[in-house]
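This is the structure I want to talk about, given as structure tokens.
Missing here is one protein chain; the remaining ones are kept as they sit in the complex.
We call the chains A and B, going by the order they appear; numbering starts again at 1 in every chain.
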Amino acid sequence: MNGSTAQALAPVEIAFEVEDLHVHYGGAPVLRGVSLAVEESSILAILGPSGCGKSTLLRVLNRTLELVPDARTARGRASFRGQDLHDRTLDPRLLRKRVGLIPQRPTAFPMSISENVLFGVRFHGHWRGRRPLDLAAEVLARAGLLEEVKDRLREPAARLSVGQLQRLCIARALANEPEALLLDEPSSALDPVSTLRIEETLRQLARDMPIVLVTHHVAQARRVADGVAVFIDGRVAAMGTPEEAMGPGTDPRVLDFVEGRSA
Amino acid sequence: MRTAERPSAAHRGAHLADRLFTVMAWGCGLLGILLPASVVAFLLVDGTRALSWRFLTDRPRGFPLGSAGGIGPAIQGSLALVGIGLAVALPLALGGAIWLSELRPDRRSSHLLRFLVECLAAVPSVVYGLFGYAFFVVFLRFGISLLAGGLVLAAVMFPILLVSAQEALAAVGPEVREAALALGVDHTYVVKRVLLRRAWAGLLAGVVLAVGHAVGSAAPILFTATVYFRDGGLGLREPVMTLPTHLYFLVAEAISTDQAFGTALVLVLALLVFNAAALALRRIGAHP
Partner (left out) sequence: MHGLGPPLSSRDRLGWGLCLVGATAGALFLALTAAFVTREAAAGWHGIDGLAGFLWRDAWSPLASPPTLGVGHALRSTAMLAVTSLAVAIPLGIGIGIFASEVAPAPVRAVLQPSLELLAGIPAVVYGFFGYVTVVRGLEGGFGMVSGECLLAAAAILALMVVPFIASTSAEALRAVPQDLRDAALSLGATRSHVIRRVVLRRATPGLFAAGALGLARALSETLAVLMLCGNAVAPPGSLLDRGQPITALLATELGESAAGTPKYAALYGAGLLLLLVALSINAGIWVLRRRALAHAHG
């Protein structure tokens, strides 16, 4: 890697740290001893077949796991910048604001495009003197959606296409001024052009914050990620740079997945 | 081809039974469409004669009283009674529906509560009349009044409102709640800004159905709210005239068949409007 000397000199800062994490859904294990670290200002892609626990990890990182009625963290630790995520005294609202999660299915709330973007701001109140429409426009620009919607900010968001909706969800999370972003298969329903636009957006955002990207596209992980973790059956089967984790020397089950021999 | 060979007697019998079955099923189905249509058509034919602007706004007149004039005070009274009932029942039912649908209590308590709500819906309406008379009219000394009748109608509407609101909220997908909560907002905010807005059409359809049912129901208010004749404004502690009880008195005292036709038609037309509105709202609710 070209930048390896520079990286070795600067101390690596860790944003998310997960150690030996076990999560059960009604007694059935979903995560079975996951350990990984996400560095500041980088994109970690989590790959793996469906049902391997990828989304569950994201739920742990922004404390939405407690919305699943019978889900339970059985063992292990997870922290964000030194803050224990399982701490009972931690207010889930504040953590969810700091760590934005963009769920798999893009969802429009029943209100205008600008009000969708300002959904979190109206609750948390971090206006800092900015006018609502200006703030909405600024955030939409960062999510790469402003050009397409600038003339209809007051129209219902339900009229957007799926690709636009996906970027609206990113904007909604960005308006919260998060310190980290988690994305659950952001391009599962998108055409190639929209996918590339989102990836471009993510690369820009990663200059300022750590991003965890759950995906099942190997190619996408190679394009955007600094690091890759491959989940098989609730465990991390391979981890490292994309070349290390998915290269020839890796776990044979990972190779099966990468080369499309397992679902 | 097998079927071209001589079919056996058993085969022919089965075929005949199939035919007969289809004919009978269609017969039942057509009856199901024709019966309501003919009831409405029957009332339309004789009721439209009585219907006029004056009939809708004037007070009952003539001798015996009610054989001429209109049903204005009865319409007023019905609206006031149902308005009071709705004002009491809707907030409670909405709260109950949100509690059952969003807080997701354990299976046992949610089943128990749903069972009790269905029991409430199963109480015969005349028993509500008995209860309302004993409790509101006599025990709480409200007298036969708009207030007592409105509270009884609240009990009649409550289960309809709760069940339909719960269904409307359940029709909002779980991903909507997750997307909202993932932004760090609290439940109150999600319910107010997202869930109620997303479910508005279904909620309103439930309100329309409950109101349609309450407007036509006479047994609960016969002893708690109504008198045969009253004109001169509404008062919470005063009795009222209502459409269904007016129709009952017109028929039971053999006062006027023409006026009864008019009153019955007004009730049925109101029901048609309510049902059509509920149908349209449920369509909107299914494809927001």
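Please note the rule applied: contacts are C-beta pairs under 8 Å (C-beta built on N, C-alpha and C of every residue); 3 or more make two chains touch, one makes a residue touch a chain.
In this text, all values refer to a predicted model and were calculated from it rather than measured experimentally.
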Chains shown that the absent chain touches, full complex: A, B
From B:71, B:84, B:260 or B:281, residue that would touch the chain that is not displayed: B:260
Options B:149, B:206, B:244 or B:285, residue touching the unrepresented chain: B:244
Touch with the omitted chain, as defined above, among B:29, B:62 or B:235: B:29
Option from A:14, A:37 or A:67 whose C-beta touches the chain left out: A:67
Residue of B:101, B:145 or B:164 in touch with the missing chain, whole complex considered: B:101
Hidden partner chain, residues of chain B it touches: 14-15, 17-18, 20-22, 24-29, 31-33, 35-37, 39-40, 42-43, 46, 91-104, 113, 115-120, 122-131, 133-135, 138-139, 155, 158-159, 162, 170, 174, 177, 181, 185-188, 190-191, 212-213, 215-219, 222-223, 244-245, 247-248, 251-252, 257, 260-261, 264, 267-268, 271-272, 274-275, 279
Residues of chain A (touch criterion as defined above) contacting the omitted chain: 66-69, 91-93
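The working rule: only the chains that are shown with their structure count from here on.
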Rounded Å distance between chain A and chain B, as computed from the means of their C-alpha atoms: 48
Complex contact set, residues of chain B against chain A: 104, 173, 175-186, 189, 193-194, 197-198, 288
Of chain A, residues touching chain B in the complex: 62, 64, 67, 69, 92-98, 100-105, 107, 109-111, 119-120, 123-124, 158, 169, 172-173, 176
